[in-house]
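Omission of a single protein chain aside, the complex is shown with its protein chains in their original locations.
Every chain is named by a letter (A and B) in the order it is written, and numbering of its residues begins at 1.
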Amino acid sequence: MSCSRRDLLKNTFKATLASTLPLSAFKMLSPAQVKASVGDANVRWVFLVDTQKCVGCGLCVKACKNENEVPYDPPITRTWVERYVLMKNGQSHIESPFGGRDGYTDTSIHENEIPADQIAKGFFVSKLCNQCKKPACVQVCPVGATYQTLDGVVLVDRKWCIGCGYCIMACPYGMRFFHPVHKVAEKCTFCYHRIIKGMKTACVQNCPFEARLIGNLKDPNDPVTKIIMNQRVSVLKDEYGTKPQVYYIGLDTNVR
Amino acid sequence: MKNHVLRPLFVVIIGVALLLVVRHFMVPADFGVQEGGNFTYNFHRLSNVEDWKNFKVKYRGREYCQECHEENAASILDSPHEVIQCENCHGPAIDHPDNPETLAIDTSRAQCLRCHTYLPYPTSQRSELPGIDPQDHNPGENCVDCHNPHNPDLENM
Partner (left out) sequence: MSVENIVAQGGEHLAVHGLEWTTKELFTYPNEFIYWSIQIVMYPYMTGLVAGAFVLSSLYHVFGQQDLKNMARFSLVFSLALLPVAMMPLQFHLQQPLRGINVMFTPHFTSAIAAFGIVFSTYAVIVLSEIWFVYRQFFVDQVNTLKGKEGAKDRIMYYLYIVLTLGAFDTSDEAVAKDKKAVKILAAIGIPIACFLHGYAGFIFGSVKANALWMSPLMPVIFIMSAIVSGIALCMLTYIIIMEWKKWSTIIAKGKGDESVKMLAGAELDVITKTSRYLLGFLVAAITLELLDLIFRGYTAMKSWDILRSVMYGKDFINIFLLQYTLGNLVPFIMLLVPGLTIRRVFFALIFVLFGVFMMRWNVVIGGQAFSLSFAGYMHYHLPIIPHSMETFKEGLFGAMTVAATPFVLFYFINKVTPSLEYK
């Protein structure tokens, strides 16, 4: 070999620099994001869903499926949008066909035509993994294939999961499912590969109406943290004690 | 002959030892509890976090498109559609223009109806979007034949 060790080092250094430059040159990482990228425990990712703003276009679901390689047509999904139509007589109509991936383009629900003048409330609620502080799904994994990162995101190790389905059973929110290709438990990761690079999750980025936001709860200046701290927010199904970390604005008692 | 009663126990001990040896080779070296974490929630193959971090980013955002498709970006940013990301209508960029070389152009009605089908929901922003009844509003024709998706302002029609 004619290449000396010093050359090798130099070249490696150059190559590394060259490959990282374009990315870092255009992006200013906030201190929180830098900390997150090294797995710092001073970051706690949380999510905020504003149901008042959601119009049910389903672009978040579409983006999520494409971004995270969740097969597009099978009826499983990491995130979804539910439609609630509550009638003046107290009756409720709830649905989420294909997770609302193609939006809601019809006034009828479950093949029932809904008379417009009878509607008391109608709204959309989007759902995604609550990245619980005390995730029941992680507690029951027999092999340590699913876990919580120090910045609060629950991930699944696709190389170690045995596919027993216990985590799917343990999740009170029905977030988990089996990936049809990898044949292991699958779930929302808050787009971990994006947030640690300082980007928004695919669903947040592609929501035109800012109905979805992601932030760092441990950063008091984060706009999401400010809303969670200063406004009236709620979470889903807190009775299970899993301490969910997706906060909602404008929930209704009918929301499941 | 000495006491034979313990023999099954020896077999068990050999079995356990064997299992431990196999385990040593089969279990990744970095399997364990993450520093600063606990056994209940942070017990895993530590390098798996890296696997997830290296997952491919596919949606690049409007700023990226702007670099090359200035005109479209400028047009849409100055229109009622400024809130909509390019990739919502054209699909994820991934490594475009290297791979794929071009992005899809979807002119179907479904593309627009996600937002523009009128739904009479009093408590939702949906009813405040400019809405049409797909059955009545020029059925059978593509919306983009009449409306410019990058600048749908009715005054520019």
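To be clear about the criterion, a residue touches a chain if its C-beta (ideal position, glycine included) is under 8 Å from a C-beta of that chain, and two chains touch if they have at least 3 such contacts.
Treat the numbers as computed from the prediction; the structure is a model and nothing was measured.
Looking at the complete complex, one finds that the omitted chain is in touch with A, B. Only one residue in the set A:80, A:190 or A:209 touches the chain that does not appear here, and it is A:80.
If you put the hidden chain back, the residue from A:59, A:114 or A:171 that touches it is A:171. From the options A:96, A:189, A:206 or A:245, the residue with contact to the chain not on display is A:96. For chain A, the residues touching the chain absent from view are 71, 73-77, 80, 82, 92, 94-99, 102-103, 105-106, 110, 127, 136, 139-145, 160-166, 168-178, 180-181, 183-184, 239-241, 256.
One chain is missing from the display, and on chain B it is touched by residues 1, 3-5, 7-12, 19, 23, 26-27, 31, 39-40, 43.
Definition applied: only the chains that are shown with their structure count from here on.
Within the complex formed with chain A, the residues of chain B that make contact are 31, 34, 36-37, 40-45, 48-49, 51-59, 61, 83-85, 87-88, 91-92, 110, 113-115, 117, 119-127, 129, 134.
Chain A contributes residues 39, 41, 52-59, 62-63, 66-68, 85, 102-107, 116, 119-124, 134-135, 138-139, 144-150, 155, 157-160, 189, 192-194, 196-197, 199, 202, 205-206, 208-209 to its touches with chain B in the complex.
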